[in-house]
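Selected chains from the complex are presented in situ; the others are not included.
Chains: A, B and C, in written order; residue numbering restarts at 1 for each.
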Amino acid sequence: MKIGFVGLGHMGAPMALNLLKAGHTVAVFDLSASAMQTLAEAGAQKAASAKAAASGAECVITMLPAAAHVRSVLTAEDGVLAGIAKGVTIIDSSTIDPASVKEFAKLAAAQGNAFVDAPVSGGTGGAAAGTLTFMVGGSAEHYESVKPVLSGMGKNIVHCGETGTGQVAKICNNLVLGVTMAGVAEAMALGEALGIDPKVLGGIMNTSTGRCWSSDTYNPYPGVIETAPSSRGYTGGFGTDLMLKDLGLATDAAKGVHQPAYMGALAQQLYQAMSSHGDGKLDFSAIIKLYRGEKG
Amino acid sequence: MKIGFVGLGHMGAPMALNLLKAGHTVAVFDLSASAMQTLAEAGAQKAASAKAAASGAECVITMLPAAAHVRSVLTAEDGVLAGIAKGVTIIDSSTIDPASVKEFAKLAAAQGNAFVDAPVSGGTGGAAAGTLTFMVGGSAEHYESVKPVLSGMGKNIVHCGETGTGQVAKICNNLVLGVTMAGVAEAMALGEALGIDPKVLGGIMNTSTGRCWSSDTYNPYPGVIETAPSSRGYTGGFGTDLMLKDLGLATDAAKGVHQPAYMGALAQQLYQAMSSHGDGKLDFSAIIKLYRGEKG
Amino acid sequence: MKIGFVGLGHMGAPMALNLLKAGHTVAVFDLSASAMQTLAEAGAQKAASAKAAASGAECVITMLPAAAHVRSVLTAEDGVLAGIAKGVTIIDSSTIDPASVKEFAKLAAAQGNAFVDAPVSGGTGGAAAGTLTFMVGGSAEHYESVKPVLSGMGKNIVHCGETGTGQVAKICNNLVLGVTMAGVAEAMALGEALGIDPKVLGGIMNTSTGRCWSSDTYNPYPGVIETAPSSRGYTGGFGTDLMLKDLGLATDAAKGVHQPAYMGALAQQLYQAMSSHGDGKLDFSAIIKLYRGEKG
């Protein structure tokens, strides 16, 4: 299949590589020449613009930092919508707000293109290994049509519902993630202050009703889970500033539908405090520092 | 073994029954004559006071609503400490604050008795089935000595560390539980408002980083988990007022050691709002009503 | 002076009227024909577009709901920047985010115009009476130049500092306002539940350290302050949805500079809960309903 791919960052580059490995023809575009070069050496065609990457493609994939970038990549004079053929589907794997998805889907539909949201979970590790989960928003028909392409980059291709629901699934999941991590950090630090061995406490939680991914897989207390970022200085995981982006999307979406998001908004402020202390690049489980008196 | 058992409420009664089934001789005391009668019919001896229940016992177990009751049962003129023989261990399975545990342990030690905290998880269902988890605080020696007795009432007998750490484990776990449930409720209601099918959202969370007991076992959205209280009108689970008691213990303990408990304190207020609406007897997962506009 | 005025809503219309009364020549533009007609009857010139209103003006004033409207009114083909003469100052009295102010100031500067932010406080009452407070962001020179115009619409013309600081002053003040009102509502409802007469409690607060505008002028408990919206069914004051807009600007601005905004973010969720109950049009002091069990 002939695929146009725009956005070769930490996630996009390995995703595009996997498409090449899966046997697709891939035309790539990114503002970074070195990112383009790396992909070209792996067999991709360098496109001069998003428009060029989209020209002649049977499918276009975008993987960008925020909605503003997606808007620009789609609607610029040399953007995707200027180059894409009628009937071709655009898959956006960026994490953006559901309202923007609907706006972009409308723009695409106006010229005969489908726009499917397919944000991912699994991080850079999953992107490299081709084991990402894709949360797909679009009609059942579009879901079926993009599934084969996404299968080249991920393991779990989940249909979430109509356009935008892929993003809804992503931000609601990450809202829970941000809240549970803050809660586990608070409880682990409290337990430590009250004199229980953190490993014992972690063990009890993980076999009881406090059990959660933030405790049994990613426990923020160093040494409780050997493979967690906390056991290697909070490096190499899911950065605090990325969690902040997702909590920002969640609380903004809640604002848009007049829903209170008490827990998410509070967790957001705590991660913001971390970021203001200069810890924005650490794994988000470093939030436990706010409770252990190291910072904050 | 000859056991004295004080406190025959929703938890204590089935626990004492299981001790009888395990072949122990049990002398029971409770202020409720009917609770006493039920146990007597199952083979227990009715004691006229906590002191009488403790007299001649090789082990005394207390299961009471709060620290004030434990204090009174221990120290009253006709209380446990007045009747118990030197060297006999007192096991308190009530959920109370760690500071009170230490105070009671001192009182007991002053007259040659050990006081072991062993709060439980598993609810009335686990109490009846004899599948409770006991979180035991005390020396390794005391842990070994109480294990055989507790095994008659539970499946998991976990040693948490020194005196008081059983309570620490319990309240830290329930702090996480109260926070994750509030977070999951917030996210499920937000997802619904943003147009995703709650069952789809629950399914994604439960296989992703939002995974937690509050989502995969006790999901607050009706119908997502058929066996959860939410699927039967929020009845028959873990009452909101009980969650409030445990969050109160957690935030009070945090106050005592000058630790902030941001997430727990906020969750506590949300459950308090539920309780103020008259929903204190509903399962705590009914907190989702605060977000779904039914109440609150 | 010849003034172009764009935006004739609840605030803009009475402000433009006051400029007419002050003897200025005013060319007005609004999408609402009836709003235009009302001003025309009072002596204003109807302009066919924002561009037309700006043409030939010695000063242009915009008063719009949000940054998106300001952007559009400035940059559209028939917008202000297309019609304004070089050297003329644009005064924006909308309440928008400081970052957008800086962006607009750059656009204006690029074609030789100054852009001064001058958001107001005082509400529709102050707009009608000409007693608004203007918080002006811009150089000392620009402040001096706009002061005479603003004096036609307000009583207090305060220089806050460089471009954007007018908005900073406005949103920081309203952050405090949103927080103090929530705090006063919480305390008044708590006092009532604990058995004190709310009027007595209000009286004590207002002569003690709890004293604040939200208590001594706008007390949320009905009857404590006879002239407050709470004493007339929470009508006719500062709408909850407007407070939500301002708290949204404050927490967004905090996000932008990586500052935690714990109290503001929590208050925002509480007002959001009100709005989700259908109370978004009530005065924001109706937040006390969340605490008094009437709703929420």
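In this text, a contact is a pair of C-beta atoms (placed from the backbone, for glycine too) under 8 Å apart; a residue touches a chain by one contact, two chains touch by 3 or more.
All figures in this text were calculated on a predicted structure; none of them were measured in a lab.
Here 3 copies sit in place, and the number of copies making up the whole complex of this structure is 4.
Here is the rule we use: only the chains that are shown with their structure count from here on.
To overlay subunit A on subunit C by their CA atoms, one rotates by 180 degrees, a value rounded to a multiple of 5. Taking the mean of C-alpha positions as each chain's centre, the chain lying farthest from the centre of subunit B is C. Centre to centre, using the average C-alpha position, subunit B and subunit C are separated by 52 Å.
If you average the Cα atoms of subunit A and of subunit C, the two centres end up 37 Å apart. Centre-to-centre, using mean CA coordinates, subunit A is 39 Å away from subunit B.
Shared contact sites, meaning residues of subunit A that touch two or more other chains, fall at 254, 259-262, 266, 270.
Contact residues on subunit C toward subunit B in their complex (touch as defined above): 262, 266, 273, 276-277, 290, 293, 295-296. Residues 244, 248, 251, 254-255, 258-262, 265-266, 268-270, 272-273, 275-276, 280 of subunit C are the ones touching subunit A in the complex.
Contacts from subunit B toward subunit A in the complex involve residues 98, 121, 133, 135, 156, 158-162, 164-165, 168-169, 172-177, 179-180, 182-184, 186-191, 193-197, 200-201, 203-205, 207-215, 218, 250, 253-254, 257, 259-264, 266-267, 270, 290-291.
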